[in-house]
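All protein chains of the complex are present and in place, except for one that has been dropped.
Lettered A, B, C, D and E in written order, each chain numbered from 1.
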Amino acid sequence: MSRFTAAVVGGSGFTGGELLRLLVGHPAFEVVQATSREYENKTVGYVHPNLRGLDLRFSSPEELESVDVLFAATPHGVSMQHIDSFRDAAGLVVDLSADFRLPEADAYDEWYDGHTATEHLADAEYALPELNRENLAGADLIAAGGCNATATLLAMKPLVDAGFVSDGDRVVVDVKVGSSEGGAGGGKASSHPERSGVVRPYAPTGHRHEAELEAYLGLSTAFTVHAVEMVRGASATCHAFPGGPVTKGDLWGAYREAYEDEPFVDVVAGGGGTYRYPEPKAVAGTNRAEVGFALDPGNKRVVAFGAIDNMMKGSAGQAVHAANVALGLEETTGLDQLGLHPVGSP
Amino acid sequence: MSRFTAAVVGGSGFTGGELLRLLVGHPAFEVVQATSREYENKTVGYVHPNLRGLDLRFSSPEELESVDVLFAATPHGVSMQHIDSFRDAAGLVVDLSADFRLPEADAYDEWYDGHTATEHLADAEYALPELNRENLAGADLIAAGGCNATATLLAMKPLVDAGFVSDGDRVVVDVKVGSSEGGAGGGKASSHPERSGVVRPYAPTGHRHEAELEAYLGLSTAFTVHAVEMVRGASATCHAFPGGPVTKGDLWGAYREAYEDEPFVDVVAGGGGTYRYPEPKAVAGTNRAEVGFALDPGNKRVVAFGAIDNMMKGSAGQAVHAANVALGLEETTGLDQLGLHPVGSP
Amino acid sequence: MSRFTAAVVGGSGFTGGELLRLLVGHPAFEVVQATSREYENKTVGYVHPNLRGLDLRFSSPEELESVDVLFAATPHGVSMQHIDSFRDAAGLVVDLSADFRLPEADAYDEWYDGHTATEHLADAEYALPELNRENLAGADLIAAGGCNATATLLAMKPLVDAGFVSDGDRVVVDVKVGSSEGGAGGGKASSHPERSGVVRPYAPTGHRHEAELEAYLGLSTAFTVHAVEMVRGASATCHAFPGGPVTKGDLWGAYREAYEDEPFVDVVAGGGGTYRYPEPKAVAGTNRAEVGFALDPGNKRVVAFGAIDNMMKGSAGQAVHAANVALGLEETTGLDQLGLHPVGSP
Amino acid sequence: MSRFTAAVVGGSGFTGGELLRLLVGHPAFEVVQATSREYENKTVGYVHPNLRGLDLRFSSPEELESVDVLFAATPHGVSMQHIDSFRDAAGLVVDLSADFRLPEADAYDEWYDGHTATEHLADAEYALPELNRENLAGADLIAAGGCNATATLLAMKPLVDAGFVSDGDRVVVDVKVGSSEGGAGGGKASSHPERSGVVRPYAPTGHRHEAELEAYLGLSTAFTVHAVEMVRGASATCHAFPGGPVTKGDLWGAYREAYEDEPFVDVVAGGGGTYRYPEPKAVAGTNRAEVGFALDPGNKRVVAFGAIDNMMKGSAGQAVHAANVALGLEETTGLDQLGLHPVGSP
Amino acid sequence: MTEAECVECGADVTLHDDLEVGEIIDCGTCGAELEVVDVSPPVLERAPELEEDWGE
Partner (left out) sequence: MTEAECVECGADVTLHDDLEVGEIIDCGTCGAELEVVDVSPPVLERAPELEEDWGE
């Protein structure tokens, strides 16, 4: 197997830590740098106790090593600002922030605070292979999707592809997420006593991930995001109202068509036992997604579900998956982690 | 203050325990009986550790004492079967099950397994004072609402009353609930290792509480209920699409109109600090409801929220509140519990 | 009933919030001031969502109102510094910090950073009525105990009183506490993702509460404190090795002797059902303590348990209880909250 | 690499599921059978959602396939009863129950309900390689240790080996465990509403794992086990009182000596950052153990900590590790899972 | 080994040899619980569902 050197900018953060976990166990990568300004010179294990065994210290993002692949796991706006030096340092840049997720500069004016490096937008490819596999091979700038967007895109894609939901239709997306979505820097509302046990509408309307749904599925969505009691996990419940009649068989057909060859997606839709629909805890720690659906004939509604680990399939795992595709590696390399059963609130 | 004797049938269950907690602290009630078949002759504190101080033992439901008020906290179907003896034993019967919640016998054929005591349906009053106060005074058969229905009814009522949502409109209701909703008898899926940390679509479609929304607000709803990590709490997120334009001021007007004189309802809609929208943990252990809304102009959507303690405002608290009204007591008597802050996952 | 005015210095903190909750529901108190520097002029409900109904805004601790009772819920060192103005403002000062808990100035040099207002130490009475009731009547400076110390004192007192454990004996105390013990200001280790689900030895040795055990029971203890997953609660497991033979009957005798007339202490020691030994969640939100024991004849060991709500019996509740005694009120006034069942992780 | 066929008796249980997860990902094993009476003919994924991808159905334990290695993950007493057929079916039997853990038949009379297959006891080897590596090579009956015993053995072994604690000394062991320890069959006390958020002394005295400490370290321990809020994890806090003076340097020396060559043990003892002492959540899902210590000079005490995943290092992981040794495989084969960070309450 | 079609999702379900009428198996694709109503040739039907009872 060919081997590639890798750097993680923002290695002390939550998704940066996940990247390190994945790359350290990945047979084709060798991690040569992880940056942190706050923890410069501290061992990686100081911050990430699961990586105590790793013989690596954080270094400054000011002095980037030259590598094959640079992963950036920094807050919105940082990659935009440093994209030139990132691309100088590495042939392939994989960014986990929103900075290169949307194809059009305009969308950044509408949904974010504008864009300051628009000349790179045309080079960027959306990382989710289930949507954009064909454009990833050989890409040199990849933008990992938003976690809530990813859960929703995977849940809705079969319905869109099969034509059950289309352009004008308004889909209600009700998302539940864990606290790791907020990153390592959390403020007062993220303290354990305040954040524990909540069902908290933290983004009741106007969520930025609506833009990704629009851009990549052409879908109008009305998003509401709730913080719930878990650390890892994003679960999207999408309420769609197809124009015409749909049967369970139609739905199975659509989901099978979309995912039967996908290595990371399981369709879970109403079987027996305890786990009948997608659940984030079943995929925590893995790059897997569970998607599924339920039919509500009385309301002419299809409820589509998508459950992922926000930091994995929703971010770092998706990033590594896309890098595998871009570099011509076997897609699942380094991403064969299995979920845990039983498991509490991971 | 006049005093009333009370019995709790199903006193060893979850809502039965809540009834006992409330009645024991209620200045106008004296509890003379609590039934349980499984725990007959055991002290109430054997089952409910918070009531260790109570000098009362469970007795058989076969031998009902004659009391002023009989509260029944038994599974669906039990009250129907025993309603004659319940009404013989007490002048006022307050039932927490679904057995007398719906006004029409037909609805029981559609949503439940039919009804075997239809002759009592006409006597029954729906317990929620915010909807039905005027009919409760002097009632002698009262049916406490469903918990998910209660959260939704309280969230949506102002929008219906103000005419922002009307008959034909389809409202998507996405509910998140705690494990106590399943009652004390839980099976495998309710065991701690399997139930912990879930975001589990347990009633993806076809939820029976749609019937109460139809009956009491004339509203068509498309319900989906998720089990999430908490023991107490039900939180309804209602996605409504008013026909015409609505402003924040309109919404504040509608909610204030509906609730400014209500002793148990707080409107929480986007202020500052950590707690900006309704949250179940803020009302856990109390008879309070938090309701609120957010406006999504882009999607022409109003998101309405309702958060309650499923066993309190959603059941036992609502029952005692209704009994207070029926008996001519001050409405808040015995129901002045305050929530806790901070609190984890109550 | 006589009525007293009260102020809460540090009203925006966790125990300050509990004081407010208790005093607002207390028939003999009227809250006239709650201070906060950070939230000056904001409503109390902005910080404490359970007190939204309260018509009071935080004011500056620089301008203290003249009141009957001033409660201080500030970090260690603050009361020491302001004790003169506190005592000027109020006839009775009840302090929740450690500043006046220990009788001897020396002890502050050993366990804390010394003491700067030693002239008040002689006036201070330790708040725990179960230990010090006789000295509280008429006191004008009261120091609420430490929460871990309180749980341990209540668990061990019967064994000491009965002579089963004595001076030279070394008792191992293994404590488990919730996240609210850290107060509202928590840092990174208190963020939800890092703090969730831990069994974290946060004070493996050298815990300051050993000093209170020494001072008030004459007991040498080897303390270890673990943070575990809950917000409220402190549970002390005390491993004691009596010199001579002890029977279960002896132990029941000792605990009954100590607590049968105590209004807030329940002895729970190995009965049937699910709740056989003291558990913090059964007393969360209340001023109650559960204490109990198990006999280990093979190891000649007695295991003594104490479970409380750290912010209630372990702090604010204890403070109000002591104030009731000091002011000649019925001890239980305003402190009749019952625990919840079922309840999750409160 | 040589390949071995494997069967899991009790494959529908919690540790049976972990065995399947490990064996499916293990390059040297091929799983040919998983038994369950309750789920006969159902897919493995019906019970274990993390193994949906596995093409295997449960079969009856009455019809055992002939394999190289049979793993038994059945309740105490079952292996004893079927040991002859187990050993007929496989050259190597690895048992996860207590049935062959103790070397002497007498000990079963004292701690369990006696033993009915004592003739096999002499063949059995204790699985924990850190204690018994030299006897595992070529073994054909292996008994995985108890989970609480494992956490304690690993924590205490360095102190015993270094002579800081010896025979007569009484060590207090205070254990905190997750709900998966109870297995999949849990009753009422294990239901989510009752089990959530507890600090529950479930085995206050007389815990059977004391026997393993006695047998394998020659140590007298006074065990108390608490159920706390987590699903996976066992954490032992051992309070030891060495006869003579001990320094931190001595302790570091002892732990390093014991574990520096061990692939699965990390020593974590008071460094910086958030994770300073052993924590079960840092090792959840892995075969790793964290051990550490704190010195309490005032009390002449050493506090030793051990944290593991009860189902992994405390059972299935230990079993696979021992099988690797017995079969002459690289010890870490199939056991390279890394923990997660951040992670909630796994 | 024989196969039959799942009535829920249409996937092929592999059946073991000593199939008996009344047995319940789950579809490996959709997880539906299927009852064997005939054995030669095998015919499967959706088995009656056992829902968790959520009172509310």
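FYI, a contact is a pair of C-beta atoms (placed from the backbone, for glycine too) under 8 Å apart; a residue touches a chain by one contact, two chains touch by 3 or more.
Predicted, not measured: the structure shown is a model, and the values here were computed from it.
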item: Residue of B:Ala149, B:Val199, B:Met230 or B:Val268 in touch with the missing chain, whole complex considered; value: B:Val268
item: Contact partner of the left-out chain, one of B:His115, B:His207, B:His239 or B:Arg276; value: B:Arg276
item: Contact with the hidden chain (one of A:Asp95, A:Glu181, A:Glu229 or A:Asp266); value: A:Glu181
item: Those residues of subunit C which, in the complete complex, touch the missing chain; value: 41-43, 45-46, 55, 57
item: Residues in subunit B touching the chain absent from view; value: 248-249, 252-253, 256, 267-273, 276
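Heads up, the rule we're going with is that only the chains that are shown with their structure count from here on.
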item: Which of A-D and C-D has more C-beta pairs touching across its chains; value: C-D
item: Euclidean distance of C-alpha centroids - subunit C vs subunit D, Å; value: 38
item: Interchain centroid distance [CA atoms averaged], subunit A/subunit C, Å; value: 45
item: For subunit A, residues that touch 2 or more chains besides their own; value: 14, 179-180, 184, 188, 193, 196-197, 230-231, 268, 270-274, 276, 279, 342-346
item: Subunit E: positions in contact with at least two other chains; value: 26, 31
